[in-house]
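All protein chains but one are shown in place.
Moving on to chain A:
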Amino acid sequence: MAAMAAALRGPGRRFRWRTQALAGGARGAARGAAAAQLGRKVAVVDYVEPSPQGTRWGLGGTCVNVGCIPKKLMHQTALLGGMIQDAHHYGWEVAQPIRHDWRKMAEAVQNHVKSLNWGHRVQLQDRKVKYFNIKASFINKHTVCGIAKSGKETLLSADHIVIATGGRPRYPTHIEGALEYGITSDDIFWLKESPGKTLVVGASYVALECAGFLTGIKLDTTVMMRSIPLRGFDQQMSSLVMEHMESHGTQFLKGCIPTCIRRLPDGQLQVTWEDRTSGKKDTGIFDTVLWAIGRIPETRNLNLEEVGVNINPENQKIIVDAQEVTSVPNIYAIGDVAEGRPELTPTAIMAGKLLAQRLFGQSSDLMDYNNVPTTVFTPLEYGCVGLSEEEAVARHGQEHIEVYHAYYKPLEFTVAERDASQCYVKMVCLRESPQLVLGLHFLGPNAGEVTQGFALGIKCGASYAQVMRTVGIHPTCSEEVVKLRISKRSGLDPTVTGCG
């Protein structure tokens, strides 16, 4: 998808806009709405190119349509499945069998997404942002041309143009059958029928989250990964996430790469893969193959080279400065298309809002891309903010880092007889007093909710001592953070026992 916001300049054009946002994703919309609120004439141009499997969706971008929102709802579905299991320990008499109906879930999720699409359109309208459902590309640095589904062309010109076209899942096109038979996260949430036995290829958070909820709704799910899980995240935490998924029923094919997919006469897919260490080949039969091997920024069809917007040739991302300005001064880029930015919805929203405020003189605040908190919604959620342990060590040296950690058992797990082997929290601090907190990593239920407030603390420059002076809220999981006493260096057993 792609949105551009633009705003009116001189006469002689069909439309003239002060600001124009390419792509109506979270960022585009936030940006457009914010600019419009500042009294500017704004247009948003958005068009969803159907996925190779033909899936398409409405206004709102990845997050709303094929990202955070449907993902979290399906994650919630899986969590509810776990709660149904727990319920009998808590006295609820639920008769077997318990089944899951994909169609019913998908319909409910899709209806919610559609209501959000509608909400976004209404919001744009309310704020007098003109919305065009056209596929736009640059003609010159102040003009874009959009082509509607009908083939009709529209020319739009603007003083400022913001590129917020995001990214789309990557296909391994060199693998036979990948494009024809595989699906991606662009499709999974819009499937009408259950994907059945699924092979998820990749170890990104998208891969693990999808595999997690598929396992949770009792589908036979396998993850095939080439090297490490959750690249870029703290590796100890990532291993624990994977370990938990394994114990939770997800199968892993580690160190393997797919080489070919063929469709069998009965419609099932036969996947052949190679073990990278042994070189041995193996095959398996699946109903669905989901590629989650990364995303490609949507910059190829914007005619950027024509107007001189520089991209990084290695990853196709647009090069921007701290002000989000591209190599062309009146063209900006925010969100997942911009080089070096975290690919997260709230980051894009805030960047968009701040950009609008800067463009129209409301403030000069720059977006601070440090200490952005995030959460991976795997079956056991992983929330983090700040530096991973590896990164902290790389920046400050092992001898200057103190890591406090604990394995804990959520109270709710006790009665439910759940295994809490991977419920773990660690805080990465500078070793020298006052032990500034560099990073917080939390693995357990409701990690997103737990992490948010601590992200604030880290933003405030919290020290280990300040966090320890905070009184816990009993009984919660988050209180484990303010009770962290055992340092890794001490070598003591970090298992929490009892309430003390």
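One rule holds in what follows: a residue touches a chain if its C-beta (ideal position, glycine included) is under 8 Å from a C-beta of that chain, and two chains touch if they have at least 3 such contacts; residues count from 1.
Following the convention adopted for this analysis, contacts and distances are computed from a predicted model.
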Would you mind picking the UniProt name of the chain not drawn here, from "CBPA2 Carboxypeptidase", "Thioredoxin reductase 3", "Elongator complex protein 6" or "Prefoldin subunit 6"? "Thioredoxin reductase 3"
Of A:285, A:394 or A:456, the residue that touches the missing chain is A:456
Chain A, residues in touch with the chain not shown (by the definition above): 63-64, 68-69, 72-73, 76-77, 80-81, 83-84, 86-106, 108-109, 112, 116, 119-120, 122-123, 217, 344-347, 350, 368, 372-375, 383, 411-412, 414-415, 434, 446, 448-457, 459-462, 466-467, 469-479, 481-482, 497-500
